[in-house]
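To start, the structure itself, in structure tokens.
One protein chain is absent from this view; the other protein chains keep their places.
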Amino acid sequence: MTDRREFDVLIIGAGPAGLAAACCAAEAGRRVGVVDDNPAAGGQIWRGEHDKPTQPAATTWFERLRNTKFEFLPGTRIVGHPAEGVLLADDDRTLIELKYDKLILATGARERFLPFPGWTLPGVTGAGGLQALVKSGISIAGRRVVVAGSGPLLMAVASYLRRAGAVVPLIAEQAPRGRVAKFAAGLLAHPGKLMEAARLKWELRGVKYLTDCWPVAAEGNDAVENVTLQRRGRSWQESCDFLACGFGLVPNIELPMLLGCEIEQGSVRVDDGQRTTVKDVYAVGEVTGIGGLAPALIEGQIAGLAAAGEKEAALRFLLFPRRNARRFAQKLEHTFRLRDELRQLPADETIVCRCEDVRFDQLTEHYSWRSAKLHTRCGMGPCQGRVCGAATEFLFGWGMDSVRPPLYPVRVEHLARATVTRESQSTED
Amino acid sequence: MPERITLSVNGCDVSVLAGSMVSAAVSAAGETAFRTSVQGEPRGPLCGMGICFECRVCIDGVRHVRACQRLCQPGMEVSTHD
Partner (left out) sequence: MSSALSHQSTGADVLIVGAGIVGTACAAEFTRAGLTTIVVDKGPVSTGATAAGMGQIVVMDDNEAEFALTNYSQQLWNELADELPTSVDWDECGSLWIAADDEEMQEVERKQSFYAERGIETEILNAVALEKLEPNLRRGFHGGLRVPGDSVIYSPCAAAWLLEQACQRGAELRLGQKVIELRGHGVLLENGDYLQADVTVNAAGSWATELMPELPIRPRKGHLVITDRYPGFIRHQLVELGYLKSAHSVTTDSVAFNVQPRKTGQLLIGSSRQYDDETRDIDPDILQRMIDRALEYLPGLAELSAIRTWTGFRAATPDSQPLIGPSIEDEHLYVASGHEGLGITTSLGTARILVDQVIGRESAIPREPYLPSRFQQGVSDA
């Protein structure tokens, strides 16, 4: 049973980048389709904004989207790439062939999880992860949450959780104090960011922000009850109902890889016009490098206009704010890069691959991702290495395999169709 | 006025706001474990965004559905795995 849809511009991902692209392409008169795994648009940063807008940028864009004509395919995952100009999607009922002239990849990023003793206890979630879960309806009122890991996301999450009624005693940031302070000082060059930072600081008054601090163990019986934190030689326990812990963001490059896009340092390589190395395929937002909302919106607009055939003139206007935004993204990466001590966190019996329950000591005997997969089944579960892959890359320096369809588990009856691929791949242009 | 939905989790009725994901319903039912791992560990959601597959539950007889990506519907029957 196949459905078929045809679009001038097909956009994968309905976060800010994808939505900005959709607006621009549709407003330019193109037939636009947007696909997202989630039941509603917004991606991560705008999760829940579509009907309960709280952020000014989201409010503006969703308003603009309401007046835009495009087809939205929610609850839909891309599982394969059967032919040039065609993606195969799965919406849990059927497979859908999506034909396109231009493709915009706005697949975003996911959190990097690092294993430590007790990290598999229920209640230990990502930082963005807990925010997403609360936005999806989990009640956090009166619950005690320790936020840990790395990156400015931790502050945004802590702030959100507080507003949702949680008690957040502290944020544990692994980056060293000096680098974070330098980063904060450097915000003067980015006025918009400075305002945002000041606002966060106000919202987080009373929450300890501890640099050089990271979790070394989560403890509890059926769920997490406390976390042991370490900071400058001292360790102590904090009781908590949730440990919201994420160590930075990793671009979702699986679909770009399947398409043959060149990947550079873990993100999709694009030119100034957001073009990837594959003809007619653009990439925008976090998948091209972690940078946050501002670059995502700008890049989305650039690609949306370009995919719609708008002349270069429209793009020149947009280039300046984007260069600034990318410079900020680089500072971010430098400040919050992960320290070596985090490689010592797992104990021998700490689970690294959660799908297959593969322990750290089972992995240390292997010298490559491939060898580890074969003997331990690490990465062979339903997450297809999305969680353990980022961890093992940090822990052991293992690079990823090539990507093969299906990109997500599919029903057995759909599997063969999901595996159809093009014979050759064009990497010219 | 926010609409509420009633569905069942492990045989017990729970009420959630319309627009909530099944993960919220399971949590509202007081369950911390959504599934059991290969070695028998209790597991709950990790990533909240459909990547980790730790929140898999059985919905209306279909196993291995990611609870964080599925909207609650009235009368749904959710069970957490053994």
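Per-chain residue numbering starts at 1, and chain names A and B are given in the order in which the chains are listed.
Going forward, a residue touches a chain if its C-beta (ideal position, glycine included) is under 8 Å from a C-beta of that chain, and two chains touch if they have at least 3 such contacts.
These figures come from a predicted structure and were not determined experimentally.
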item	value
Among A:Gly85, A:Pro115 or A:Pro406, residue touching the chain not depicted	A:Pro406
Interface with the unshown chain - residue positions in chain A	356, 362, 368, 371, 374-375, 380-382, 384, 404, 406, 409-417, 419-421
Contact footprint on chain B, counting only the chain that is left out	38, 62-64
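Here is the rule we go by: only the chains that are shown with their structure count from here on.
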item	value
Euclidean distance of C-alpha centroids - chain A vs chain B, Å	22
Residues of chain A defined as touching chain B within the complex	37-40, 44, 51, 75, 110-111, 113, 120-126, 128-133, 136-139, 222-223, 351, 354-357, 381-383, 386-387, 409
Chain A-touching residues of chain B, taken from the complex the two chains share	16-17, 19-21, 23-25, 27-28, 32-34, 37-39, 41-54, 56, 64, 68-72
